[in-house]
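Of the protein chains in this complex, all but one are displayed in their positions.
Up next, chain A:
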């Protein structure tokens, strides 16, 4: 699974971190989402949930 974050579109809601805390984090200074690492197979569902819940639709997945 490949994960891309549109950091300019990100609104720093942090919902991705709540859904998949081992995959996403937020920058200290402005809360913009960052990718910690590519998700492991058992994190795919949580990563899909993160992309689904993003209120800026700023996470694109290719599987």
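By our rule, contacts are C-beta pairs under 8 Å (C-beta built on N, C-alpha and C of every residue); 3 or more make two chains touch, one makes a residue touch a chain; residues count from 1.
The working rule: contacts and distances are computed from a predicted model.
The chain absent from the displayed complex carries the UniProt protein name "NADPH-dependent 2,4-dienoyl-CoA reductase/sulfur reductase-like enzyme", chosen from "Sodium/panthothenate symporter", "NADPH-dependent 2,4-dienoyl-CoA reductase/sulfur reductase-like enzyme", "Glutamyl-tRNA(Gln) amidotransferase subunit A" or "Branched-chain amino acid transport system permease protein".
Residues 9, 11-15, 17-18, 26-28, 30-31, 48, 52-57 of chain A touch the missing chain (whole complex, contact as defined above).
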